[in-house]
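Worksheet: one structure, shown below.
One protein chain is absent from this view; the other protein chains keep their places.
Every chain is named by a letter (A, B, C, D, E, F and G) in the order it is written, and numbering of its residues begins at 1.
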Amino acid sequence: MIETDISKAILDTYHRREVAALANDVVIVGAGPAGLAAGYFLAKAGVKTTILEKRLSIGGGIWGGAAGYNVIVIEDAEILDELQITTKKEKGLYLADAIEFATGLAYQAKQAGAEILNLMQVEDVIIKNKGVEGAVVNHTAIMMAGLHVDPYCIASKCVVDATGHAAEVVAMLLKRKPDLVPRGIQEGFMDVRTSEAGVVEKTGEIYPGLYLAGMSVASVFGLPRMGPIFGGMIDSGKKVAEMIHAKLRAA
Amino acid sequence: MIETDISKAILDTYHRREVAALANDVVIVGAGPAGLAAGYFLAKAGVKTTILEKRLSIGGGIWGGAAGYNVIVIEDAEILDELQITTKKEKGLYLADAIEFATGLAYQAKQAGAEILNLMQVEDVIIKNKGVEGAVVNHTAIMMAGLHVDPYCIASKCVVDATGHAAEVVAMLLKRKPDLVPRGIQEGFMDVRTSEAGVVEKTGEIYPGLYLAGMSVASVFGLPRMGPIFGGMIDSGKKVAEMIHAKLRAA
Amino acid sequence: MIETDISKAILDTYHRREVAALANDVVIVGAGPAGLAAGYFLAKAGVKTTILEKRLSIGGGIWGGAAGYNVIVIEDAEILDELQITTKKEKGLYLADAIEFATGLAYQAKQAGAEILNLMQVEDVIIKNKGVEGAVVNHTAIMMAGLHVDPYCIASKCVVDATGHAAEVVAMLLKRKPDLVPRGIQEGFMDVRTSEAGVVEKTGEIYPGLYLAGMSVASVFGLPRMGPIFGGMIDSGKKVAEMIHAKLRAA
Amino acid sequence: MIETDISKAILDTYHRREVAALANDVVIVGAGPAGLAAGYFLAKAGVKTTILEKRLSIGGGIWGGAAGYNVIVIEDAEILDELQITTKKEKGLYLADAIEFATGLAYQAKQAGAEILNLMQVEDVIIKNKGVEGAVVNHTAIMMAGLHVDPYCIASKCVVDATGHAAEVVAMLLKRKPDLVPRGIQEGFMDVRTSEAGVVEKTGEIYPGLYLAGMSVASVFGLPRMGPIFGGMIDSGKKVAEMIHAKLRAA
Amino acid sequence: MIETDISKAILDTYHRREVAALANDVVIVGAGPAGLAAGYFLAKAGVKTTILEKRLSIGGGIWGGAAGYNVIVIEDAEILDELQITTKKEKGLYLADAIEFATGLAYQAKQAGAEILNLMQVEDVIIKNKGVEGAVVNHTAIMMAGLHVDPYCIASKCVVDATGHAAEVVAMLLKRKPDLVPRGIQEGFMDVRTSEAGVVEKTGEIYPGLYLAGMSVASVFGLPRMGPIFGGMIDSGKKVAEMIHAKLRAA
Amino acid sequence: MIETDISKAILDTYHRREVAALANDVVIVGAGPAGLAAGYFLAKAGVKTTILEKRLSIGGGIWGGAAGYNVIVIEDAEILDELQITTKKEKGLYLADAIEFATGLAYQAKQAGAEILNLMQVEDVIIKNKGVEGAVVNHTAIMMAGLHVDPYCIASKCVVDATGHAAEVVAMLLKRKPDLVPRGIQEGFMDVRTSEAGVVEKTGEIYPGLYLAGMSVASVFGLPRMGPIFGGMIDSGKKVAEMIHAKLRAA
Amino acid sequence: MIETDISKAILDTYHRREVAALANDVVIVGAGPAGLAAGYFLAKAGVKTTILEKRLSIGGGIWGGAAGYNVIVIEDAEILDELQITTKKEKGLYLADAIEFATGLAYQAKQAGAEILNLMQVEDVIIKNKGVEGAVVNHTAIMMAGLHVDPYCIASKCVVDATGHAAEVVAMLLKRKPDLVPRGIQEGFMDVRTSEAGVVEKTGEIYPGLYLAGMSVASVFGLPRMGPIFGGMIDSGKKVAEMIHAKLRAA
Partner (left out) sequence: MIETDISKAILDTYHRREVAALANDVVIVGAGPAGLAAGYFLAKAGVKTTILEKRLSIGGGIWGGAAGYNVIVIEDAEILDELQITTKKEKGLYLADAIEFATGLAYQAKQAGAEILNLMQVEDVIIKNKGVEGAVVNHTAIMMAGLHVDPYCIASKCVVDATGHAAEVVAMLLKRKPDLVPRGIQEGFMDVRTSEAGVVEKTGEIYPGLYLAGMSVASVFGLPRMGPIFGGMIDSGKKVAEMIHAKLRAA
């Protein structure tokens, strides 16, 4: 029956991808701007990368621009040119359509070879001697439905927290290791210039095996918040990709 | 101050786009597979097209594949090849990644020149002598928040109902014109073969100025439902684009 | 890593079971008393049977006895003796512990070889020329979470509606075929004697390929309701198993 | 088409106002009695003032009087006479209709030239070297709907926290600067006489660029609460207007 | 004690107003644009008028303009000039600030002598031989809280349904007298010109003692909807006031 | 242990009462004014009576008086004098405190010997040859919690529907016997005089074994509603008690 | 019109009671067993007493007995005999019907002259030099509905916190005076004997003008909890009444 042929094809394909995703070089948590950029550059460099996204769709905070005005701003168009995303320059700022930016970024990351599993929520991390060695995951739908069901585990040489303002992976560590970030997870007051530069500078490894990229850098280091400007996000994603790639090559 | 420069750039850009979208050749309601495909082919043909999407992200029912297994099936890969979306053939079916399919389709529609306004909900239609002449819209956020606030109006030479199973625009007509679809809006029992063919065949104008594309065709004509196979959706979007383009050229 | 070995073992095992369940002799919808009894007798007779249960746990309305007093009543202990469920006779009625009854029944059905997939909701049925030929299913969690995600399909030579008072599968048919049960789905006023006999008598095929068992018989035929007495449920499950087994053997 | 002419006129007018509100002398957060009074006196003095109100309507806690009995009390009718709001003297207290008081106050503030943007929520403040230099805002509807969308920024020479009991702007500072109000934001026990006087006395600048007016004064300084008597609110609004006006003139 | 002096003053004042409102010439249900305009003109003519508003604040759908852009449009500024509400003419349309319009209208109605009781919900009407003779009311808070508490009664020579789209008072009659409006309460498709004229024309008495004004006229007579243009609302309120005044003078 | 001695005493006492309530002369559904009055007069006459109340507390709509002003009105104080409830006469109306009225009525019913089981919801009725022969009940908490648990049964020579406006027991009959009250369950417009007399007149048997008392009389017979006046309620309760007592004595 | 005569009679009567309740000898917060007993004994002694109850009905935790088995236990029947509430002795414990106990207690308190205002929530207390001098109140419905409306004030020579486990009035003091009960408001583990005696012993004045009675004594002093035994509650209510009466007489 054609109906079950279709079902079988989907079940088999997804199962192969889900099993393949049990062992990774890099697991990126969150498919927002920084996570997708990191995934694009890692996959392009041939690193086996899985991006876990808890929502049904990717893109994080990109879609609504500012207050629902779906336009985003960037100060340097070089990477967007590489990603073939249209920009328009006005008074020294580059403007892009939020929907083209979100979809173009994810489309290029997929084309480059990154795996993206959506509807997949990270509940916790695996920590053994070497540090973070994987993620404990569950289906988002099960968690939204409040069902009492155990998670399963995904192994990874390193994990990138690209979950945005909440820095969700760091927050899991903080529950048992409050000294890691004694001041807590919180951004400073809005100040674009300071933050755009600071986020890229502070991008890196916060705990053995755990890297930060994008807004989670700002909230873990208490940098200012920045609003609908995304250059720092993309640059941070690119930088974390380069750092991890270098380290994996060295290992 | 850089912060307000960014804000001003976004407000101005969005305002220009929002005002430009007050007058259109075609308004497509719904940025799911059929709506995006219709938008891609219309924009490619140079028709001024605005897609209104009530959600924050585009893609409709694509993202979750079947039951959350994020893979979709298509029986003919030609259009996906044109859209540069990767497919893999297995036992006569083409399989694609749901995320690549959703983002690739929207990205190509944007690149082709279609405008997409998300977070924008169609409350009603404008009907005058010639039939449907536009859409009555409101911000989704205002409707989700339950605020008592009036809508505004968008003019269009024709409107495409690409809202999926609910056929939301047709449903607005039915409230005052119940004879339009006396049997009501409802698909038949699952039967893929019958439906894939029927949806494309029945795609077209249901009321002066109002066209149907995608699953709304199935539910308005009582065709069988079909599940996570998307060939009919894409073909229906292409067909409606060609019909409208021909008509506008003729006018 | 032991954590991913465990994950892989579970993913593989479940995938094999899920794919195996795409083609069945019988699909039973609902793992309450009638569905479990039908599953037990069908599996014991060697019929390939899958029970789909939308909840996390099986048992339906058994667990709470009457008003939370977790005791159930049965008028004839023969089948419970076969299932090794303890009963106690008092003034002509057999009393059993609701928890032992629910778990014993499911345990014996599993031991007899029935497959039970929980957290699996039937959204619709497949109807082709021969009548009902399968079920359209989705993960319960996805439906509870209100996510917009397509279902997949399971084939079956026949389907048993053992969903209890709501007769959920019949209700799906009624939406498009209201003449099937013109009086609607509703039980009559409480009257135990009439109902216990009537439910067994009316158990059977209501539409080509669709059988009724348990309380759905009462609500489709307008029989009286009966409360926490379960003899008719078990006997109805046994009868439907025998009818289907005979038919499949004859085919 | 008249419908889109109306839409365009509204979109253009609002856009001009929204862009104009990106740069201000004073931003007042909250359009309750103190915020509206401050806005009236500032605008009358020619200071460029924008009042941001998160609700759909203005007036804050005025509308319901005491326990829904829509009458309010004031001890001195001078300002209400200036605002042409009817009062009636009984046993030494002036009584006014709550609805006339709320609408009259807002109407006079608007007539005097204050801009009021409703449905606009302050998420955070901009702090640079000189102190508070603006507000980070979002549409209330987006926040009520729980959508993940970035805010935008409004510049201002100073900001007035007129948000009432919650002192919402001060609370934002406290999250990162807990020493600013070590005892926390909380009023004392009800005591009208002490509070009416104290609120006016303590009205002023609490942090460079951030002023307090109205009930937020009481909760930041731990003064007694006071109930449906509004003299202190109006006087506090007037005083903060005079302080800011003097300072801006001096600058 | 000053605190209880204030309380007593409020309780006594409100009680006098609440008792006075038990007997009226006119009860207007709804303090939106039409209800407030009707109240203003009736009170100015010396008719004893009480406006009942279920919300905490007055203004109905005025506050948000179109889609939250808080600007409203009117085609003739004469009445707004009389009400001292600022308008600005652009391309043949008069534009007003939604907040100034809402507060100015209510403020003038109060100054003219209309009583407005907010937080007061009309549950039903009193109908005796002469037709509608009053309203059955309850505190909104009691209804919002879902408390099982009886209403009380307010007498009136006539009642105006100015509840907007829902035509709430007419809907109460329809529950027992479905023949009154056989086509049901529903506006037609958006068409500003037709509706602005039609609403004023059809304003009047729909049942002995029950008048319609504002959007309830459109939804009872199936006229087109009109969006954020308010000339018809104000004119309809003025017209119903003149009709009632003439009738009461004649009686 | 004293704690379990107390528990055992309560469990035993309640069990004796619950079992005793399985067989009754009369079951009254609803412990509002009419149900309590009926219970008082039946118990006083020596009839075995159980009142089932779904809420935690008794009294129905008495507690809040009118709009939360906890005072009730009655036109004749005779029965209240018998029940030792204080009344005060003003301008031809007797006024009583709502709390004293509710508690005094229930207290006297209990003292007279009526059993009251609260937190007990009637789900359905038992109908056999003679008509209504009992009630199908469940614990309210189970129903509020939405748990899927069967009810149990209580026998009774007759049942009184004293559930107020909703006429809940009649509504259960209507689901299967729509001809019983073809016009549906709904009161008329407010008219105190007509209703006070009519409710008492129409009190009686609506179906073999099923009696009506109190507001359910008004909504079943379409009589006018009446608000916070309780004479008709009490008289209706007394009348139904006398009718049933006479019938049972005759049997 | 009779309908408005009834309304006026209720409004006037309630207004007189509400104004009379602005000045009291004693305000008791909570109409559970301790509050009602205190009210009964104070009123019997001629002290002007108002009981404020936030719920619609009185009785607090009495109605459901233990786990919904509506029976309560008491160790000494003397006070219940005085209140004419039926008890039955079994194995050294007196058992009473929960409904008769709740209604009888409230009925006797009313008959003795206590005022009970239900649907009235205490938001805060008035504290001046002498200590607690009154209560800040609002309508429960307004608070349940989440409306932003100010409270009003009630004066009293002393206030009794009879709010049960939560000790709500003490909790208001604790927010500003955490040293009053440094260990916080929390009962100890269940131990009936210790608690029954301790609650009565510790009943008394906790802060100038503020008394404790009933379960709030246990939670403020960390005494064991006790379950459905009510002797200590009644005795505590009686004791607090005697203490206050003595003090007021002495003043």
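Everything that follows uses one rule, which is that a contact is a pair of C-beta atoms (placed from the backbone, for glycine too) under 8 Å apart; a residue touches a chain by one contact, two chains touch by 3 or more.
On a predicted model such as this, the values are computed, not experimentally measured, just so you know.
Contacts of the undisplayed chain with visible chains (whole complex): A, C, F, G.
For the chain missing from the display, the contacting residue among C:V71, C:A171, C:A197 or C:L248 is C:V71, taking the whole complex into account. In the complete complex, the hidden chain is touched by one of A:C153, A:V170, A:V192 or A:M215, namely A:C153. In the full complex, chain G contacts the hidden chain through residues 60-61, 63-69, 186, 188-191, 222, 225, 227-228. Along chain C, the points of touch with the absent chain fall at residues 2-3, 5-7, 9-14, 17, 56-59, 63-66, 68-73, 84, 86, 88, 90-91, 93, 95, 97-100, 102-104, 106-107, 110-111, 116-119, 139, 141, 190-193, 227-229.
Looking at chain F, the residues touching the absent chain are 1, 3-4, 6-8, 10-12, 15, 18-19, 22-23, 56, 119, 126, 133-134, 139-142, 144-145, 147-149, 152-155.
Everything below uses one rule, namely that only the chains that are shown with their structure count from here on.
Residue numbering shows that chain F and chain G use the same positions for more than half of their mutual interface. Look at the CA centroids: the one farthest from the centroid of chain E belongs to C. Centroid to centroid, with C-alpha atoms defining each point, chain D and chain E lie 29 Å apart. One finds 44 Å separating the Cα centroids of chain E and chain G. In chain D, 3, 6-7, 10-11, 56, 63-66, 68-69, 119, 126, 134, 139, 141-142, 147-149, 152-153, 190-191, 227-228 are the positions where the chain touches two or more neighbouring chains simultaneously.
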